[in-house]
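The complex is shown incomplete by one protein chain, all other protein chains being positioned as in the whole.
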Amino acid sequence: MKAAQIFKGKFVLLLLLAVPFLALPSFVSNYYVGLVIQILITAIFAMSLDILVGYTGLPSMGHAAYFGVAAYATGFLYFAGFNNFWVVFVVGLGVGGFTAALFGLLAIRARGPYFMLITLALSQVLWGIAFKWRSVTKGDDGLPGIKRPEIGMGVDLIPDPHFYYFTCAIFLIVFFALYILVHSPFGYALRGIRESESRMKSLGYNVWLYKYIAFIFAGAFAGMSGVLWVYYSGFVNPSNLGIDLSVRGLLMLILGGAGTMFGPAIGAAIIVLLENIVSGLTERWSLILGIIYVVVIMLFSEGITSIVKKVSRD
Amino acid sequence: MTVLSIQDLSKGFGGLQAIQKVSLEIEAGERRAIIGPNGAGKTTLFNLISGFLFPSSGEIHLFGRDVTKLRPHQRSALGIARTFQLTNLFQKLTLFENILLGVQATRGARYSFYRPVKSYGEIIRETEHLLKSWDLWEKWDVPLKNLSYGEQRQVEVVMALATKPRLLLLDEPAAGLAPAETTLLVSIIKSLPREITTILIEHDMDVAFEIAEKITVLHFGNVLAEGSLEEIKGNPKVTEIYLG
Partner (left out) sequence: MTFWIIQILNGLSFSMFLFLVAAGFTLIFGLMKIINIAHGSFYLLSAYIGLTILRATGNFLLATIIASVAAVVVGMAMQSLFLRRLHMKELQQVLLTFGFVLIIADVCLWIWGGNSFALPKPASLKGSVWVGNMVFPVYRLFVIVVGIIIGVGLWIFQEKTKFGAIIRAGVDDEEMLRGAGINVQLVFSGVFGLGALLAGIGGMIGGPFVGVFPGVDLTILLLALVVVIIGGIGSLKGAFVGSLFVGLIDNFGKALFPEISLFTLFAPMAIILAIKPTGIFGRIEE
C-alpha cells in the first residue's frame, strides 16, 4: 500500500539527515552545537504543543506551564541532591502531565477563545507564583548553577558535544513515540475531533476524555523538554513559565506547519536561529522579533509544510 | 420490541416551544418517516433523540433503557447512529480515514495509542470492505473535501453504518441531490437489512413515501397525524399544512 512507501520515504529522509547531525560536533564550535541542542529541545516542546493544536484542534495558550513546572522540579531535585537523569526525567514528565491533568479539568470544558483565555490565565498565575515565592523559587533570580546529570554507563555529559548526542538520542525517541501516537487509533480519533466534534460524538467517541488524555500527553512531553532545557542551560527561572515561551511555541507551529511530523521541528529551528541571529546583531532584538512576529502572522495562515504540500500536490 | 419510545417530550428555546408533548413509538425493523413543513421541529427531534439537545420535559427510551440524561456518545454506544442534514464529515482527512473512524468507534482499540492503526488488521479490512461494497474504493485516499456533494452524502450514510447500529436516524439524506443521485440513495436505503430500524426525516415527500411504511407528521412541534402511507396520503389535514 502507498502508506508503506511514504513511511519508508520519511525514514530514508531521516537517515539522510542523520549524517550531518552525527558529524556536527567535529566540524563546528561548541556555540553552534549548543544552538542545535536548543533547537532539538525546543522542537520537543513544539511537538508536544502540536498534539493539542495541530492534531486535536485545541489552541492551548499556556503550554509553558508544563515545561516550567518540570524545569523547577529539576532544579529542586538537583539542590536536594538528586542528579540521576532518568529519575529526574520521569519526575519531570510526571509533573508536567500532572499539571496538565489539573489544568485540563478546568479548561477543557470551554471552547475556542474561552479555552485560550483559561489556559493562558492558569499558566500566567503559575508564572506569577514563581516570581513572588522568593523563599522557594528565589523569584526573578532563579536557581542557577545546575550541573549536567549522571546518566550512568560511565558517560559524562558535561562537554557540550556529549550532551548534544544525548539530546539527539532523546529527540529521536520522542519523535518516534509521537509518530506512533499520532498514527495510532487514538491519534486518528484526535484528528477526527479536530475536524468535527459533533460527528465524533455521534459515532460514540467520548470527546472530552480524548481531549483530556491528549492534554496530559502534551503536558508530559512538554515536561520532558523542560528537564532537558534546565540540564542544558544550568538555570531555572520564572521565564520558563512565561507567556513568551507559550507564544513562541504557537509561532513555531504556524511557521513550520501544525499537524505535521516535521513542522514543529522546522518551526523550532527557524525561531531559535532567528532569535540567536537577531540578538547578536542589535540590542533592540526584542523589538525586531516583535515586528517579525507581526509580519509572520499577517502573512502565514497555514504554515510552510502545508504550503509545500499544496505545491507538491498541484 | 420497541426500539425507540418517546413520552411527552417537550423542548423550548427561550419563548419558542420547538417540540410540544410529542409521544412516539418505533418498533424493531420499522421504516418510519417523519415529515412536516419547515420549522415543524423535525431536526430538533433528531437532536433530542441522539442527545445533542436535552429536553425541557419528557422521557426518551432506547432499546428499553431510559436515555433522557445520557450524552450523545453514550447513546451511540447503545446502537444508535445518525446522519446530518448539513454534511458533517472530516473534510481534511481521506475517505479511508473517515470510514476508519467510524469502524474503530465501536472497538476498544479506539483508545490505543502505542500501536499504529495499520497494525489492526481487522479494522483496516473492515474499512476496506465497507468502501468496496459501496463502490467507493477507488477514491480511498482522496481528501474528503475533494469528493462531490453527492458522494459526500453517500459517505454520510456509510459512516453511520460503519458503527453497526440497530437504529439509524437519517436527517434529510437526499438534501440537495440531483434526481439520479436521489434514486440511487433511495434504493440503497431500501436495501438496508431489517436488523437496522430506520427513521428518516425528509422534506421531499416522494422520497419519504418511497422508503417508509409508516409516517409521522409533525406540525409546529406537535404530532399532527401518524399512520400508514395510505392513511397519511388521504388525510386532509396533512395536505392542508403543505398547501395552506
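Note that the chains are named A and B in the order they appear, and that numbering of residues resets to 1 at the start of each chain.
In the analysis below, a residue touches a chain if its C-beta (ideal position, glycine included) is under 8 Å from a C-beta of that chain, and two chains touch if they have at least 3 such contacts.
Keep in mind the model is a prediction, meaning the values are calculated, not measured.
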Quiz prompt | Visible chains in contact with the missing one | solution = A
Self-check item: Touch with the omitted chain, as defined above, among A:Phe76, A:Tyr179, A:Tyr212 or A:Tyr293
Solution: A:Tyr293
Quiz item: Looking at the whole complex, which of A:Ile41, A:Ala64 or A:Met116 touches the chain that is not displayed?
Solution: A:Met116
Quiz prompt | Sole residue of A:Thr56, A:Thr99, A:Gln124 or A:Thr167 that reaches the chain not shown, by the stated touch rule | solution = A:Gln124
Self-check item: Touching residues on subunit A - with respect to the absent chain
Solution: 53, 59, 61, 105-107, 109-114, 116-118, 120-121, 124-125, 127-129, 132-135, 243-244, 247, 250-251, 254, 284, 286-287, 289-291, 293-294, 297-298, 301
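Everything below uses one rule, namely that only the chains that are shown with their structure count from here on.
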Quiz item: Using CA atom averages as chain centres, what separation in Å is found between subunit A and subunit B?
Solution: 42
Quiz item: What does subunit B use to touch subunit A in their complex?
Solution: 50-52, 71-73, 76-77, 81-82, 84, 88-93, 97, 100-102, 104-106, 109-118, 120, 123, 141, 159, 162-163
Quiz item: For the complex, which residues does subunit A have touching subunit B?
Solution: 2-3, 180-181, 183-189, 191-192, 195-196, 198-207, 213, 217
